[in-house]
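Note that one protein chain of the assembly has been removed; the remaining protein chains are unaltered in position.
What follows is chain A.
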Amino acid sequence: MWGGRKLSCSGNRFLGVVISRYRGTQTESTRLITSAVYSENQFSWTPQTKPWVFSEYRIMWFKSYRMTFACLNRIKIYRYPWTRLYSTSRTTVDSSEVKTFLALAHRWWDEQGIYAPLHSMNDLRVPFIRDNLLKTVADHQPGKPLSRMKILDVGCGGGLLTEPLGRLGASVTGIDPVDENINTAQHHKSFDPILDKRIEYRACSLEEIVEETTEAFDAVVASEVVEHVIDLETFIQCCCQVLKPGGSLFITTINKTQLSYALGIVFAEQIAGIVPKGTHTWEKFVSPEKLESILESNGLSVQSMAGMLYNPFSGYWHWSENTSLNYAAHAVKSGVQDHPVPDEFVFKGETEELRGQDSTNAGAQEELKK
């Protein structure tokens, strides 16, 4: 997932000031230019503008997360919480990472902060989920289009996608293996009495709740999750188990192509520093073809697949025909008993990689060979 911020906020600070003028107010532009100059030592910066008053909050946004991002660069071992493996047989929680995220747990909800691309991705993924779910119902209540729907948000993080779905009327359950994320999400929704009732958060992994929630959900959303999962087959199987027959599965993830390596790993992580180093592992990216075959083999028929492109300068996402970077997929669970379709596998030649445990290394080698 693109967990970093848009390009303007890293590296060249003056460029950041110029780009941040998208707000378009005159008074702000002069103030921002003065605030661009600050001490190189990020731990003691002196603001060039007058003491903080509420009217200067906009500049403070940029200053505060610029400073935070600068200290992120200093923290060597850094991983996003989703890199914690999904298999329950091992726990790889690094306590130093947990401490890092404790300090940053409140950053989930800073719309201009490090999670800004995920916030702006909601402009694409919420309509995608909403419109596809509305197709499955005959009529809906205006104002609460997703009422009477039960949705599971796997890997919900701070609840960025869970809350909009809750506002649209659905009963949403958000799960995430990292406790701090659930705490942040819980805290954030507690202020809104309506969301408090509609959303439930649990700190657990998908496998842990599979038995108690078999065929309980109208929709399962796994956004920016499958590229961090080590056993994709088991994950999809669990998703299928918790879905009602005819239920929908929504996935957004990153494709495994040379372009995604060049832009997603080399450019975003190493050159521009938009995404912190080590967030993504290219081997774990999933191509649409591979995803489609796993879905089909588990009785989920793919309804649509669309590419998404992120513009780091404007901070907005766009739909695209091209799925070579990010893409979204919608699949529906068939109403009958699911059974594997061997012909499709032989045709795609991917049988060996998809079965079995510890398939990552073998899988990666097979992918690279192709």
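As a convention for this text, a contact is a pair of C-beta atoms (placed from the backbone, for glycine too) under 8 Å apart; a residue touches a chain by one contact, two chains touch by 3 or more; residues count from 1.
Please note the rule applied: contacts and distances are computed from a predicted model.
According to UniProt, the chain absent from the figure is "Ubiquinone biosynthesis monooxygenase COQ6, mitochondrial", selected among "Translation initiation factor eIF2B subunit delta", "Histone acetyltransferase ESA1", "Ubiquinone biosynthesis monooxygenase COQ6, mitochondrial" or "Cullin family profile domain-containing protein".
Contact with the undisplayed chain is limited, among A:133, A:168, A:182 or A:230, to A:168. Interface note for the absent chain: among A:150, A:187 or A:277, the touching residue is A:187. By the touch criterion stated above, the residues of chain A touching the omitted chain are 22-28, 42-43, 51-55, 57-58, 60-61, 64, 67-68, 70-71, 103-104, 106-107, 109-113, 119-120, 122-123, 126-127, 130, 141-145, 163-169, 187-188, 190-193.
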